[in-house]
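All protein chains of the complex are present and in place, except for one that has been dropped.
After this line comes subunit A, so read on.
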């Protein structure tokens, strides 16, 4: 009886771990895509809407899903402070939400680099910067998608099978 309960616990734990890992794999490309959409919107706001940065950030935060929305909301709030550079504001909000995203260090660096050049140039250069960041993010997203296709199913069945193996070995 106790053996059965223990077996179920072990099986549940490993299955959950497998599903969690596969969820992580599937969320990463989604969030990269959301970041890309946000930057595209920002570009449109800058190029066609001539919107100030804070205003644009607020609009984007309303359109996007979490946690990207909270990044732009924080960014806008940071911008409202006195004596803060755009770079610092961007970096602060990025740091705050980073734990909530499933992105990797490389993507963090790409976005930080984008923040460094934000709000320092005229519109054409700004557009070029956004294009550059977008191409970086697209590349990362492709890699993430490839990984997802390859490992998502494996992670799930791997969790269940490992649990079963442990149970059999311990019985």
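Convention: a residue touches a chain if its C-beta (ideal position, glycine included) is under 8 Å from a C-beta of that chain, and two chains touch if they have at least 3 such contacts; residues count from 1.
Following the convention adopted for this analysis, contacts and distances are computed from a predicted model.
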Review point. The complex has one chain missing from view, so what does its UniProt entry call it, picking from "Stage III sporulation protein AC", "Sugar ABC transporter ATP-binding protein", "Heme exporter protein D" or "Na(+)/H(+) antiporter subunit C"?
Key: "Stage III sporulation protein AC"
Study note, to complete from the structure: Touching the hidden chain, out of A:13, A:65 or A:165, is A:165
**Study point:** Hidden partner chain, residues of subunit A it touches
**Key:** 150-151, 154, 157-158, 161-162, 164-165, 168-169, 171
